[in-house]
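Here the complex is missing one protein chain, while the rest keep their positions.
The letters A and B name the chains in turn, as written, and every chain counts its residues from 1.
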Amino acid sequence: MSLKWRKWSPVRTLRAAAFVSAAMFVSAPALAQTITAVMSSGLRVMDPVMSSAAITNTHGYMIYDTLLGTDANHKVQPQMAEKWQVSADGTTYTFTLRNGLRFHDGAPVKAEDCVASIKRWGAQDVMGQVLMGLVTNMKVVDDKTFQIVVKQPTSIVLSALAKIGTRTPFMMPKRIADTPPSQPIKEYVGSGPFKFVASEFKPGLKVVYEKHKDYVPRSEPASWTAGGKVVYVDRVEWVTMPDSLTAANALLNHEVDFIEVMSYDLLPMFEGRKDIKVEILDKLGLWTYYRFNFLYPPFNNKLIRQAAMYAVGQLDVLKALAGDPKYYKTCVAVFGCGTPYASSYGEAMLIRANIEKAKQLLKEAKYDGTPVVILHPTDISSVSTQPVVIADALRKAGFKVDLQSMDWQTVTTRRASKKPPAEGGWNIHPTNGPLVGISDPLRNQAVGTNGSRAWFGWPDFPEIEALRARFAITSDQAELKKIAEEIQKAVIDEGVVVPLGQFVVPSGYSTKLTDVLESPVRVFWNIKKGK
Amino acid sequence: MTGKVEEPLAPSAFGHLRRTLTSAPVLIALTILGIAILIALLAPFLGTGDPIAIHPGERLKRVSGAHWLGTDAFGRDVYSRVMYGARISLLVGLGAALASVTLGLFIGVIAGYFRMLDSIVMRVMDGIMAIPGILLAIALVTVSGASLMTVVVAITIPEIPRVVRLVRSVILTIRDEPYVEAAIALGTPSPALLLRHMVPNTVAPLMVQGTFVFASAMLTEAAMSFLGVGLPPEFPSWGNIMAEGRIYFQLLPGLILYAGLFLALTVLSVNVVGDAMRDALDPRMARKL
Partner (left out) sequence: MTTVPVVGTVALVVFAILRLTPGDPAAIIAGDSATTEQLEQIRVHLGLDKPMHVQFFLWLLQILRGDLGVSLISGVPVSGMILDRMGPTLALSTTIILFSVIVAIPLGVIAAWRQGTVLDRSVTAFSVLGFSVPVFVNGYLLILLFSISLGWLPVQGYKPLTDGFLPFFVRLILPTLALSTAYIALIARITRTSILEVMGEDYIRTARAKGLKENAVLLRHALRNAAVPIVTIIGVGIAHLIGGVVVTESVFNLPGLGRLVVEAVLARDYPVIQGLILLFSFVNILINLLVDVIYTVIDPRIRY
């Protein structure tokens, strides 16, 4: 629906006059080339080790660099590292840094910075913790070289350091990396392709980055987080817009250049516009899922969990969430479809709603009407839909449902509560996460089943933990695949985590921007801005 | 003493009241309100389906035979939601109006009549007025979770100070009247004094204030839903239908406009009636803030 205003000249004259006078009063246009981007959320927390928030991680990729990168073929590539050597017995890794690496304050990057950064990150990140559990020693050999020694051969040294997604092992100056992991860093200096402009930072509103002129990019073409990170603009400004309709209008009006996450339903506003491109930049996308609370009834009962799993259909959830089939696909793989360890076990149960079977299982389990508390965040659109659909499905199957609405912040606190659902706990928590973060049993937090120390829901299945431990020390690809398949089966049968499908999110940007990189993380190098 | 008060209801005022209430705009407003109440009461019989049943396969459909006003982002029937929405919206309005008027009356009488408590009560009212209502509303909803009760309470509390002021000023004016002094001298007990002489005088201004709170509450509920701290989706109200449908404004404006039409007409009517009542009963009421 658009109103067209035709040939009335007074309007045009007035408009022209307004623009001319505006031009007179506006300060001289900045000669710096700036990309203005509306990002998915406001940046408030600046510590990518302490926080696993996606926006914090994206910020990390702007101002920090990584030792290793991952390319579009999921392969580990060097980034800050010039090369690495592995000892014959597979336990000692020696990394050598490239020449010319400098931090934003001018200091050269040294091996000790890397060791300190890895230690800090390893204390907090789930994959890093597995790595550090296998590490016996990390030592600085000289300014450009350091070693990591592990107990036994494992592929995790490289894959952890090349990790892409949340909680990336960014390299920071030693003095900053020495901050204890539970305390936030206070200085934001890195060696990445952009510099953080602290004087213009407004938490939750605006972040300004400038090109790091002393950055030495690699010579290979950019591919995900590997290759040369060449910056072709002077500034990148991130702005937060709370209203998605306003953001869409702002892009239409060329008041911003880039919108990281476009609402699916607003895409028709951009149809046929030659000046705006809508593209899926993260082709892997996100997966959505829900967790049972294993500590309390009714979901401490396997049959009742399965009843719920039969009742909820992925198709219903995905249709409500993303609308157009172009943007979603059903997928039951807990490591993600389209990844090396994908599996289709569970399709019969999860993809289509099977209310009859659910009712049957409930009867068999002698469900006594214990209410199911579902946490429903109302203020974030990518997680506010799933609970409503799940509630509807469970009600149809005969569950008694208590859909509790609250803001996301309250959800994040309540899900951490181990109290009974009636006293501030919960039974079902739906959410979503990036697909890159789940592609194997070690980096996927959701398949951790070590009881009270596991992620929220606290499933306790020592068999699955044993499988994960085996995975960590196996190198044979075929064997790894087999273990992953076994984990998938166990996870689905027990309902450790229930996949609700995958979806991709389109970004929108002005066609003034070219060479925008496709990648699971949003990166701003490689982009050129025309007139 | 018969307890009849001399304040505004002189014989000519009744005539004025009757004339005002039967003027064209007011009659139209009352009709609209009547229709809204009927819709609320008769919602299940108006050809509606289930307002909260979702049908993900039928999202965002336009007006059709099956869905008289189309469907929303969850595939829910908009017509059913708007009809049932009358119930919740009117309940929110009524609830906030009654609660604020009752509580305000109680507190205002205490403040006006008992000189010793006046100071403290007014300071507390000042304190409440200093907190932005929306902040209070968000905080309350996050403490107790989103429910019809919490939302009504959250909307009511910021409205109380104004009612208190209104009541208090009426009480203060009357307190010094000679016939009241006479009544006290005659030994009339305080409760009787309050009930027979003072409270009746507050009825008129309270009714007017009540209508304004009614209207304002329905709009505030919409704003709260807009900010994500409004009623949960199982309770369709005109306010939250509009808030939920807002991003489709330029593509499927009906989602906002149908509910918006009902809301606007109802709010407008309530305001017109309230204005008319105020004009009729006592133009001097405007001063009593």
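Here, contacts are C-beta pairs under 8 Å (C-beta built on N, C-alpha and C of every residue); 3 or more make two chains touch, one makes a residue touch a chain.
Here the structure is a predicted model, which means the values were calculated and not measured.
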Given that one chain is not shown, which residue among A:M46, A:V236 or A:A393 touches it? A:M46
Looking beyond the chains shown, say which of A:P221, A:P242 or A:P325 touches the absent one. A:P242
The listed residue (A:Q409, A:S475 or A:T511) that touches the chain absent from the view is A:Q409
Among listed residues B:A146, B:L263 or B:M277, the absent chain is touched only by B:L263
For the chain that got dropped from the picture, name the residues of chain A it touches. 2-5, 11, 14-15, 18, 21-22, 24-27, 42, 44-46, 50-54, 56, 124, 126, 166-167, 182-184, 186, 201-206, 239, 241-243, 245-247, 249-250, 252-253, 255, 379, 407-410, 412-414, 416, 418, 424, 431, 433, 437, 445, 453, 455-456
Hidden partner chain, residues of chain B it touches: 25, 123-124, 126-136, 138-140, 142-143, 162, 215, 219-220, 222-223, 226-228, 239, 242-243, 246, 249-250, 256, 260, 263-265, 267-268, 271-272, 275, 278-279, 283-287, 289
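Rule of thumb we're sticking to: only the chains that are shown with their structure count from here on.
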Find the geometric centre of each of chain A and chain B from their Cα atoms only, then give the gap between the two centres in Å, rounded to an integer. 45
Touching residues on chain B, where the partner in the complex is chain A: 53-54, 56-57, 59-60, 73-75, 142, 145-146, 227-230, 232-234, 246-251, 253
Complex contact set, residues of chain A against chain B: 1-2, 244-245, 249, 263, 265-266, 268-269, 315-317, 319-320, 323, 376, 378-379, 385, 388-389, 392, 403-407, 409-410
